[in-house]
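In this view, the complex is presented without one of its protein chains, the others remaining in place.
What follows is chain A.
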Amino acid sequence: MSVMVDIRSVHKSFGSLEVLKGIDLSVRAGEVTVVLGPSGSGKSTLLRTINHLEKVDRGAITVDGVLVGYRRSGNRLYELPEREVLRRRTRIGFVFQNFNLFPHLTVLDNVIEAPVSALKRPRGEAVEAARRLLERVGLADRADAYPRQLSGGQQQRVAIARALALEPGLLLFDEPTSALDPELVGEVLDVIRDLALQGRTMIVVTHEIGFAREVADTVVFMDDGRIVEQGPPTEVLERPREERTRLFLSKVL
């Protein structure tokens, strides 16, 4: 299978704090990669560098063979103008921990915003597509509600529909269930699981070990800005090779 995301020796610092200390990772198309690790391990930053919400200091990331934030010429990477970065970003869906729905827009307007304004789709077409997506996440009847009138779980499902509205080839989830009450986690994971079964390429940063075991093709364990180990869930989660992985798993399980 072809490689969808290729991350090569990525370094990133915030001031004097180095949060990514040389990450190499490749994700094949149609696979689900779950990234685990203690907080502060750099997993969210890594995810954000993939769609260029965070710039890297060194290294390169390609999505579907394309550098998201740069243009390469010889040995140099030239930063792209924002317009071009935005265009390339529409191929990547991003789901935030805090949903970040637009509170002043209805659920439907949240979902059609990007197709209409970034992809220049006709409004009628976008509305139809949005209604189908809302149906898929089980919220067809809440299209005219405002985000704050929904539960956290429903908001996150709308956020997933909003990300899907761009028909992205890659979906990134940044701790999608961490801000939810425990009883609402299941409904969001169900939606993500469905997407996985359809063969979507996804990278999910999460603390849900059970979900990782069930859905992931590859589990990546990160600590202190480095990938400690990676492999199929049966190996990383059941028979971790590294002491740090074992220690982390013993704490969260």
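Just so we're on the same page, a residue touches a chain if its C-beta (ideal position, glycine included) is under 8 Å from a C-beta of that chain, and two chains touch if they have at least 3 such contacts; residues count from 1.
Note that in this section contacts and distances are computed from a predicted model.
Set against the options "ATP synthase epsilon chain", "Electron transfer flavoprotein subunit alpha/FixB family protein", "Amino acid ABC transporter permease" or "Glutamyl-tRNA(Gln) amidotransferase subunit A", the UniProt name belonging to the omitted chain is "Amino acid ABC transporter permease". Only one of A:Arg89, A:Arg200 or A:Arg244 touches the absent chain when the whole complex is considered: A:Arg89. Considering the full assembly, A:Leu105 is the residue among A:Ala60, A:Leu105 or A:Ile209 that touches the omitted chain. Summary of contacts with the chain left out: across A:Lys12, A:Arg162 or A:Arg200, the touching residue is A:Arg162.
Contact between chain A and the absent chain runs through residues 51, 53, 82-83, 86-87, 89-90, 92, 94, 96, 98, 100-106, 113-114, 117-119, 146-151, 162-163, 166.
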